[in-house]
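Only a part of the assembly is drawn; its chains keep their places, and the rest are absent.
Letters are used for the chains, namely A and B, taken in the order the chains are written, and counting of residues starts over at 1 for each.
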Amino acid sequence: MLEELKKQVYEANMLLPKYGLVTFTWGNVSGIDREKGLFVIKPSGVEYDVLKPEDMVVIDLDGKKVEGDMNPSSDTATHVVLYNRFPNIGGVVHTHSPWATSWAQAGRGIPCYGTTHADYLYGEIPCVRNLTKEEIDEAYEKYTGILIADHFAQQNLDYEAMPAVLCKNHGPFTWGKDAHEAVHNAVVLEEVAKMAARCEWINPQNQPAPQELQDKHYYRKHGANAYYGQKGK
Amino acid sequence: MLEELKKQVYEANMLLPKYGLVTFTWGNVSGIDREKGLFVIKPSGVEYDVLKPEDMVVIDLDGKKVEGDMNPSSDTATHVVLYNRFPNIGGVVHTHSPWATSWAQAGRGIPCYGTTHADYLYGEIPCVRNLTKEEIDEAYEKYTGILIADHFAQQNLDYEAMPAVLCKNHGPFTWGKDAHEAVHNAVVLEEVAKMAARCEWINPQNQPAPQELQDKHYYRKHGANAYYGQKGK
């Protein structure tokens, strides 16, 4: 069942240690088959060096396990909400990557200080509030997803142009058109988080990049007039 | 004698360079056989790339060498005290891992700024005071252990929920149910120390994570209601 997707999601999971985004089992990647309404996710707490494609767990959009011998990631309920609320995404990643997590622990969104950020993420990367005690007690992982999706709705943020979020005192989630692109965005986020911190230390009065420069770089890579790479070839 | 334990402790020692926790010989791991009342520890000053399982030294709970050609770790007396005072631990680690040691040198405990910390360590990681000149002169390594254990007793800290401590101007000790888990906690400590420093630099007014979030993450992984990983499968 979903063998090809399992393989893709397995490979995307294995990119997390490759890119230095996880210590031990502190991360998970999922990918969805939109036609079938099923997604595939890493099992909970399994070390990356013993993980196999067939260990992946299949979940439906109500959060019910459809196939798999193991428990799915403890963050599965967050993934469920994100797939339901963000209909155009195909993959979700959660990590505790050190620089992005440091910003999350600091409770700050990441301003757009340069073109590396603007190439992939349009505007300031948001940091959502802590959940209340009631939300935590009732359904921690589910409310994490709801909080993210509600924040994007309330702030009128386009989740396709901003495929990343920080959860206060916790860490980042990223997404993308598939599991591989979601991991790509997790790598970008970590690089951007590192450089944003350092540039503030180099210049404590630092200001975000001018809007026209952000626009130039974002639209050089995205949308109808993009000309970066080999698109249209 | 204790061949299986020697092998385990040897392997746990070899994880220190693998995880980047030691330079040269600046670290040691021990593991105990509680039934026999004997523990096995790295020999002093031996380089990791020539270390062998049979080099491990066997020590009893009075600190007497029971078997081994080499001198045990110079920190052996600290391990002796910790095994005597913390009856449920099975392994002890000492390193000079750079981020944890930087906090120890700064004389500060590490506040719980996020879920990475709360997943493993319940509350602020304590930093114990300097030993007095009298304690140093009389029995430095032994009093290091006594200071740690007394601090946990006086502060009413649960050593199973807080398997790590910093010694001021020195470095960290961690422990766990066996040598391997003690190393695992040393890795967690180093990651947590790194991110705590950086998040303070990103937000100098930073506050610890809300207690309910710390509780949620700690008890998601520990105790009767834990649901992280494949426990109960």
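Methods note: a contact is a pair of C-beta atoms (placed from the backbone, for glycine too) under 8 Å apart; a residue touches a chain by one contact, two chains touch by 3 or more.
Just so it is clear, the model here is predicted, and its values are computed rather than measured.
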Identical protein chains in the complete assembly, only 2 of which are shown: 4
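What we mean here is this: only the chains that are shown with their structure count from here on.
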Rotation angle (°) superposing Cα atoms of subunit A on subunit B, nearest 5: 90
Residues on subunit A engaged by subunit B in the complex (per definition of touch): 23-26, 43-46, 70-71, 74, 96, 98-99, 101-108, 130-131, 133, 136-137, 140, 169-171, 197, 200-201
Partner subunit A, residues of subunit B touching it in the complex: 113-116, 184, 187-188, 191, 194-196, 198-203, 206, 209-210, 212-213, 216, 220, 227-230, 233
